[in-house]
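Worksheet: one structure, shown below.
Left out: one protein chain. Kept in place: all the others.
The block that comes next holds chain A.
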């Protein structure tokens, strides 16, 4: 076995924190190596060093036993390093082929035919002529993976690749990684899902607060040991028995939309209900009508068109109500996009809190009661464990997980009777995730009706009392979560439910 990549004593400090402190690890030919750790543990910085985006303060890098200095991503690519970023490095106004052509210095037409070739070798496909701006998160990630595969790569870095895939797609990815590994390509696999790591990774390095806290062989180490190495002592969430009310709180009848702008899937005659005290989960790969469903429920869709069918809160039809009216009748909403929909990037947490909480006694004669808003912001931060430089920090200064805790906390603060949450823990580290799960379950037990739309099946099985899936704008049957197998749910996510039941 030869060593593909070796890191020796890598150190990188930013003002105020040491992101990587004396980190060493090595990667053999064909090895799939997991890098584990919470957000902020230093994984991203380390990957950016390997990919040449940032330079280390100290330490050495070896590729195939030769010492190298990687000054730029172009250097990294010339050494055969490919990276799939967690935050996609794609350009919305360009087509798939153009995006890939840009990185590979080829002509879009050549790239299109290369994409077609990959379709047969790896069963991985995105239409080359589609505009990236119209793709779902899952498809965008596929574009990133395709872009790496089209280069002659020896080392592939994947930053949380499975968070947007169905179980079947994840299986395909794993098969793909095994093929690559067999061909001698080394893989660095960053994930929060320990079960995946245990399944496909040959070895793992665990980071905690910028330092290596352990090196293990995934199959031979128990999950609880792993969890402890990553986050110290914290018990993980277990679901308690559901005490759902018998009457439905949210009733959706025959909901149909035309294609929603930015999402080419329309809803077809959706019928479901959510009761108080239960969590309903709707699975599905992005782009199958989730956008349309979310905006129909939040009321945003009324800007474009009134959907057909009916939506009732607590017996009252709200199909014609605006988002503000729906919120004031007790609906809380945690949208998929944190920056842009959930919070305003360049506004402070205080202002962001005011945005949806203004009805909570924060206004006095139409004027903002600044002290009350600050008080509320502080209480959200304290109650939900949001790590932030302060209440005046802008929303975009917070990490994804902390911002999500803040947005969720802001909605929970209003004691909603119905909460709709999209991808509540997407890209969130394991301790923040457990925190959010606990909050959602507490909310459920206090009698709130909760609807979760997510691509993460582990999440849905952990949280939900009933479960279904959305595919091509149609809803599968809804069943109790403990009676649905992962395989069954995967089938639903692929649309195989019309003839089944």
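Annotations
Please note the rule applied: a residue touches a chain if its C-beta (ideal position, glycine included) is under 8 Å from a C-beta of that chain, and two chains touch if they have at least 3 such contacts; residues count from 1.
By our rule, contacts and distances are computed from a predicted model.
Per the UniProt record, the absent chain's protein name among "Protocatechuate 3,4-dioxygenase subunit beta", "3-isopropylmalate dehydratase large subunit", "Acyclic terpene utilization AtuA family protein" or "ABC transporter permease" is "ABC transporter permease". Although one chain is not drawn, the whole complex shows that of A:73, A:214 or A:447 it is A:73 that touches it.
Interface note: of A:11, A:89 or A:213, the residue touching the hidden chain in the full complex is A:89. The missing chain, though absent from the display, is touched by one residue of A:101, A:177 or A:267; that residue is A:101. Taking the whole complex into account, chain A touches the unshown chain at residues 51-54, 72-75, 77, 85, 88-94, 98, 101-103, 105, 107, 131, 133, 261.
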